[in-house]
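What you see is the complex with one protein chain gone and the rest in place.
Take a look at chain A:
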């Protein structure tokens, strides 16, 4: 399997407790910047009714889907109780010196 590492932007492109999106083929990925500075990436679609997660509210390391308030852990992609499910997470690397954000994906760009 080919793995591709892609530079997608800088940490400062994303507001604190905010998010941005990138499109990879037919997939949209939401990038979230937590208040502790960590950047995490998940598939930008709630497993419930397809809500756009990047438009939800980021509380700690969880994002709340704007449609029905499902809570998704951005580290594991796991939907939090009482709901069940999972979203795909992506590997993110942040270069602390340059602030560059790298995303590692299967396949090539």
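The working rule: a residue touches a chain if its C-beta (ideal position, glycine included) is under 8 Å from a C-beta of that chain, and two chains touch if they have at least 3 such contacts; residues count from 1.
The rule we apply is simple: contacts and distances are computed from a predicted model.
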item	value
Candidate names "Phosphonate C-P lyase system protein PhnG", "MoxR-like ATPase", "Nitrite reductase large subunit" or "Ion-translocating oxidoreductase complex subunit E"; UniProt protein name, chain not shown	"Nitrite reductase large subunit"
Identified contact with the non-displayed chain, of A:60, A:85 or A:99	A:60
Residue ranges of chain A at the interface with the undisplayed chain	1-9, 13, 15-18, 20-23, 31, 35-36, 52, 55-61, 64, 66, 69, 102, 106, 108-109
